[in-house]
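Data first, discussion second: the structure below is written as structure tokens.
The complex appears here without one of its protein chains, the remainder shown in place.
Going in written order, the chains are labelled A and B, and every chain counts its residues from 1.
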Amino acid sequence: MSETAKIILVLFQLLTIASALLVTFSPNILYASISLLFAFLGVAIMFLYAGADFLAGVQVIVYIGGVTILVLFAIMLTSWMYQVKLRDSRAKLIVPLLLALFGLLPFLYQGAQHLASRVLRTVPPDFEAFAFSPKTNAVGEALLGNYLLPFEGITVLLLGALVGAVWLARPK
Amino acid sequence: MSFLDWATGLHGYLFVGTILATLGIIAVVYRRNSIGVLLGIELLLNAASINFISFSKFRTAAIDGQIFALFIIIIAAAEAAVALAIILRLYRLRETIDAGEANLMRN
Partner (left out) sequence: MVQNCIWIFSLPLIAFVLQASLGKKLPRQGDFISVIALLGSFLLALPIFLQVVSTGNISEAMSFTWISLPLPIPDSFLTSHPGISSPTFNLDIGILLNNPTAIMLGMVTFCCFLIHLFSTGYMKGEDRYHMFFAYISLFSAAMLGLVVSDNLFTFFMCWEVMGVCSYALIGFYYKKPSAINASIKAFMTTRVGDTCFFLGLMGLYIVFGTSNFSEIYQGLQGGFAEGKTILGVSALSFIGFMIMMGTIGKSAQFPLQIWLPDAMEGPTPVSALIHAATMVSGGVFLLIRTFPILEAGHVLPIIAYVGAITAFLAAMVAVVQTDIKKVLAYSTISQLGYMVMGIGVGAFAAAFLHLITHALFKACLFLCSGSVIHAVHTQDMREMGALRTKMPLTFISMLIATLAISGVPFFSGFVSKDRILGGALAYGMEHQVHALIPILGFAAALLTAFYMFRLIYMTFCGPAKDEHKHTHAHEMPWNMVLPTLLLSGLSLSIWFAGPTGIHGLDPFEVHWFDNAVAAAQTQAGIALHHGDEHIAHSAHGIALVLSLILATAGILLATFTYLKHLISADAWKSRLAPLYNVLVHKYYFDELYINVIIQRGLLVWNNLLARFDDRVVDRILVDGWKDISMGIKAFIGKFDDLVVDRIFVDGTGYVTAAGGWILRRFQTGRVQQYVILSLIGFTVAFICLVAGPK
């Protein structure tokens, strides 16, 4: 992997982090939603670099093209939701922030780094080759092979979720 | 090891995932707007996906992690649909989408 490619990945990682910060702290829900779109995009690029080309596509299609747009539509097409002014109090931020910074973040980071150190010791020799091979075929075979039952289950779940969502949002 | 190697390696992926998870949690806890809470959840789910994908590459070099990430994405989509429907419902019932007001389970 060239230096340029690495720099591009790091830039997208930074984009992801920055967008996530905006998602969390932006007082305007519309801006937050749009920031989320960029965060998803950064994650999609990370997927691409990690050899999950199909996943990156799915990420873009489902998240950016589905979920984020859905949220934006929900916000913008329902005028009342956009007009809702819910000011987040800064005081309420203190406890979660402290917890996140001194509890969750160090824990996750520690755990992650610990795992990473252990994993890298037994790193598979062909992971570079794996990273740059097309995966669509493999994913398709896996879904209809080993993972057929979860795949069927998830389809039922999706159907249930769709029906439930429609039922919940039905006009009164 | 240079910063680029670190950032583009497993450590970097996991670091980004950690940041996303933390910010997602903060969003879930901090946002008064239910839509904001939903966005936080999406961040959390993405952080989980990143972890799966990164271990898929750096640990096993196999497809399984990607399949799980795929499932996560599907569930996230379903979850988003249901969550939006719930928020709409909440607004109709309580005339608000403040997460703190959704306290029918109180006491």
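Just so it is clear, a residue touches a chain if its C-beta (ideal position, glycine included) is under 8 Å from a C-beta of that chain, and two chains touch if they have at least 3 such contacts.
Please read all numbers here as calculations on a predicted model, not as lab measurements.
Enquirer: If I consider the whole complex, including the chain that's not displayed, which of B:Ala7, B:Leu23, B:Val37 or B:Ile97 touches that chain?
Expert: If we include the chain that is not displayed, B:Val37 is the one touching it.
Enquirer: Of the residues listed, A:Tyr31, A:Phe73, A:Phe107 or A:Trp167, which one is in contact with the missing chain?
Expert: A:Phe107
Enquirer: Sort through B:Leu10, B:Ile25 or B:Leu84 and give me the one touching the missing partner chain.
Expert: B:Ile25
Enquirer: Spell out the interface residues on chain B facing the chain that's missing from view.
Expert: 25, 28-31, 37, 99-100, 102-107
Enquirer: Which residues does chain A use to touch the chain missing from this display?
Expert: With respect to the unshown chain, the touching residues of chain A are 95-96, 99-100, 102-104, 106-107, 110.
Going forward, only the chains that are shown with their structure count from here on.
Enquirer: Going by the contact rule at the top, pick out the chain A residues touching chain B in the complex.
Expert: 1, 3, 6-7, 9-10, 13, 16-17, 20-21, 23-24, 29, 32-33, 36, 39-40, 43, 46-47, 49-52, 54-55, 58-59, 62-63, 66-67, 70-71, 74-75, 78, 80-81, 84, 86-88, 92-93, 96-97, 100-101, 104-105, 108-109, 112-113, 115-116, 119-120, 122-124, 126-127, 130-131, 135, 138-139, 142-143, 146-147, 150, 154, 157-158, 161-162, 164-169, 172
Enquirer: What does chain B use to touch chain A in their complex?
Expert: Contacts found on chain B: 3-5, 7-27, 29-33, 35-36, 38-40, 42-43, 46, 49-51, 53-64, 66-67, 69-71, 73-82, 84-89, 91-92, 96-98.
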